[in-house]
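Everything on this sheet refers to the single structure shown next.
Certain chains of the assembly are absent from this excerpt, and the rest are unmoved.
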Amino acid sequence: MKIRVMLFAVAKQIAGAPEIELEFAAGPTVAEVRKALIQLCPDLADVMACCMFAVNNEYASMDQVISDDCEVGLIPPVSGG
Amino acid sequence: MFEIVDQPIDVPSVLRSVAAHSTGATVLFLGTTRQFTYGKETIQLEYECYHAMALQKMQALGQRALEKWPIEGCAIVHRIGLVPVGETSVAIAVSTPHRVAAFEAAEWIIDTLKREVPFWKKEMYADGQQEWIHPTDNSPTP
């Protein structure tokens, strides 16, 4: 199954793309998505040390399992306001 | 009123949206692009957001505030795109019967928005440098 991860701000800038598509044999956990992202784009490793993940618009824990209809976002530390 | 806009925020309409006859107090917070931060000169900020999540989190903030304080009206409007020095990036308005709750709720909403809602700002400095701001500690921000 394919999981697309949306990227923002400095993560988007580093990756050079607004999203990255990852391929998994079965529904991965957030931790597995994280690991796959770093393998595909090692330059993201530094910033990902302080990133959160969002699944379907909610902050997700590392052990949450992602299905193929989930929207996944990589959330760098926010700075709105 | 919970909105993400890419144009200047219409502050009078934000205030009108929280007006009610049961209201004795209204507190409005405006965050504006500041020219100098720790001595560095900013020309403008560029904001981006995770639109669907940000809007949902803004609405959830309004709901959580309603559970904490007797709020008559609540509005959160955030601007994205370029915001020049002196212009407003975020407007938060809260109206309540008595003033203590309006101050507490407005301050709680902006504090929580700055910690939890997926907006990001890029500083565009006078010296040409550009930098995404990703606070990793509790450094004070306006």
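First chain written, first letter: the chains are A and B, and each begins at residue 1.
Note that in this section a residue touches a chain if its C-beta (ideal position, glycine included) is under 8 Å from a C-beta of that chain, and two chains touch if they have at least 3 such contacts.
Note that the coordinates shown come from a computational prediction; the quantities given were computed from them, not determined experimentally.
**Q** If every kind of chain is shown just once, what is the true count of each in the whole complex?
**A** Every kind of chain, counted over the complete complex, yields A x2, B x2.
The definition used in the following text is that only the chains that are shown with their structure count from here on.
**Q** Please output the residues of chain B touching chain A within their complex, sorted ascending.
**A** The contact residues of chain B facing chain A are 31, 47-50, 52-54, 56-57, 78, 89-90, 110, 113-122, 132-136, 141-142.
**Q** Mind pulling up the chain A residues that touch chain B in the complex?
**A** Touching chain B: residues 6, 8-10, 13, 47, 50, 54, 57-59, 71, 73, 75-81 of chain A.
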